[in-house]
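Beneath this line is the structure, given in structure tokens, with notes to follow.
Of the protein chains in this complex, one is absent; all others appear in place.
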Amino acid sequence: MSPLQEFAPIAVLLIIAVLVAIIISIISRLFGPYKPTSRKVSPYESGMKPIGSASRRYSIRFYLVAVLFILFDIEVVFFLPWAVVFRDMGLYALAAMGVFTLVLTIGLIYEWKVGALEWE
Amino acid sequence: MENTGLSLVTVVLFLPLVGFSILLFIPDAQSRNIKYTALGTSLVTFALSLVMWANFDAANPALQMVQRWEWLPQYGIGYYVGIDGLNMIMVVLTTFIMSIGILSSFNAHVIQERGREKLYYLFMLLLQWAMIGVFVVQDLIIFYIFWEVTLVPMYFLVGIWGGEKRVYAAVKFFLYTMAGSILMLLALLYVGTQAGTFAVPEIIAGIQAGTISFPLDGLFSTQSILFLGFFIAFAIKVPIWPLHSWLPDAHVQAPTAGSVILAGVLLKMGSYGMIRFLLPMFPEASVAWAPIIALLAVIGIIYGAWVSFAQTDMKKLVAYSSVSHMGFIVLGIFAMTSIGIQGSIIQMVNHGISTGGLFLIVGMLYERRHTKDLAAFGGIWKAMPLLGAISLVVVLSSMGMPGLNGFIGEFTILLGSMGSTVLGIGFTVVAALGIILAAIYMLNFFQRIFMGELDKEENKNLPKLEWNEIAVLVPIVVLAIWIGLQPAPFMNPSDATVESLVAQVVPDTTTVAQLPEAGQGE
Partner (left out) sequence: MLQLPSLETLNMGAALPAISIAAWACILLLIDLWIPKDRKILTVYLAAGNLVFAFIANLLVFNQSGDSFMGMYVADQFSGVMNLIIIGTALLSIVLSFDYLKRVGIERGEYYVLVLFVTAGAMFMAAANDLILIFVALELLSIPLYVLSAFRAPDIRSEEAGMKYFLLGAFASAFLVFGGAMVYGATGTTNLNEIAASAGMIIASNSSTSLFLLLGAALLLVGLGFKVAAVPFHEWTPDVYEGAPTPVTAFMSVAAKLGGFGSLLRILVVGMSAVTMTAGEPAVWQNVVAILAGLTMIVGNIVALSQANIKRMLAYSSIANAGYILMAVAAAGSPGLANEATRGALVYMLAYMFTNMGAFAVVIAVERANGGADLEHFVGLGKARPMLAIMMVVFMMSLTGIPLTGGFIGKALVFATTLNAGLVWLAIIGVLTSVVSAYYYVRVIVNMFLRDAEASTEEATPGYSTGVQWVAAVALGGTVLLGVLPTLITVLTDRVSLVASITP
């Protein structure tokens, strides 16, 4: 089996996903009511106005939170595969993940102590 | 050969460093102690170098008083010193000139003006150490180390205590010589790594035995390129026309003692290097390049003399006369006859004495009048008869007057180049012309300063010579006359070594017997 063939299921999945998305849009366009207004056809941006100056000011804290979020989010990415095979790997895996968690915990304590988690 | 204790050569080499260390601990303010420590160090070194001479066996062509220590054994680099006929007299010259140089700076105006007296003498002793090292070391890398180290103190001597344009001159001196020597570094690294050792006698033995060979086919093959790598470094130091342009600047801007040492010893490092390294390590290339180099040397003789004649600045005049005189030395070396090389060696000593003397005289005049313009002088004999008389001897010695030392050197060099198998007679003829030119510019120099009417008001009340000024000039005059009348004791030590050297380089032109294994062929 060549390496590419191993990825065949993923390719099938991709094709199905694209097809489903297209089919649903077509069906809803065909059968749903369609009364466009300017609000309705404008892109949805979490409630923000999509048109205007791009360099609006945000509070710096958003970035801090975003960075912290990414950090601990990535942590989960590591945790998930580990949790799946944890039973087969035994003590070694536990120790390895222990070190990983410890380092993260040190980071967390540090953040806490220097006040990065507070929203003044 | 190898002895366990300290060799006398090592002692002579490291004495200046001992003085250097003592000097470090003398407070800046104790001017007297600083001066006399420096002088004492150089005098003791000089005395020991004379002892070295006394113990030297002139009949033995090999290295004597050898000392070897390991330094970087895995690369074949080691501390390896020894003296033979080539370098013994150079060491004595160095210690002699250094004593003169230090003594002559005792009441130098420029040191009082710029201060930092201790630093000055520290650099002097460092320079002495490095120069002795260049002459006695027999290992290529260590040689290079000493060679480069001479740059640093000289750079500071010119740069701190020099004349108006001292910074320019010092930087030019540094870059010029470094550019030359760093190519030599490549060449000597190549030689050493190919040979597996950096010990020069072993490399030469290997070349003689044919176990090490650098092919020479054509003017730009391996051996030629290596030869040029070394040659350019030496040629810049000597300096050979057209690589001389740093010399007038450095000489003119250097303080008096700096000029004396520069002319007396530093330039000789180049010509010594040619004899020590170029000829035996690259014999075929030396023969192949000899006519070209001799041509440059002869051009240098005439050019130096010519430009010297046109100068109105005393120091520049003497500086260019150096270019001319050093041309003779190079010509003698590349004549590749034992007479020529011996003549070159003795001429190195002569040039050190007479040009050193000239710079001292110029320095003394400058101290009194604060100008180096020839036109500012005239009739000084009447104001300073003693200086005038001494100057006459030195000037005559410099122009090669029979009965004085300059004649001996130039005569033997011309004799040697006449009998040369690698050079034509034309070189000798043109070089002889240089002697006539020398007479013209030297006498011109003497006449415009000392002869004529004492017509300038400032010159009428020049202070008499100080005791230390007399003390530095008298040995120079004595030596000039001594070598001129009785050159044998100064020339004999190099006999045996030069004979065997020439036998190695041009085997077919000598009468020495051990030729069959010496020849190595292409």
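Going in written order, the chains are labelled A and B, and every chain counts its residues from 1.
Everything below uses one rule, namely that a contact is a pair of C-beta atoms (placed from the backbone, for glycine too) under 8 Å apart; a residue touches a chain by one contact, two chains touch by 3 or more.
All figures in this text were calculated on a predicted structure; none of them were measured in a lab.
For the chain left out of this panel, the touching residue among B:22, B:145 or B:302 is B:145. Check B:48, B:62 or B:178 against the missing chain and you find that the one touching it is B:178. Touching the chain that is not shown, out of B:159, B:352, B:379 or B:400: B:159 (per the contact rule at the top). In the full complex, subunit B touches the hidden chain at residues 70-75, 116, 119, 141, 144-146, 148-149, 151-152, 155-156, 159-160, 166-167, 170-171, 174-175, 178-179, 182-183, 185-186, 189-190, 192-193. Panel shows subunit A; residues 88-90, 92, 103, 106, 109-110, 113-114 of it touch the chain omitted from the view.
In the analysis below, only the chains that are shown with their structure count from here on.
Subunit B has its Cα centroid 80 Å from the Cα centroid of subunit A.
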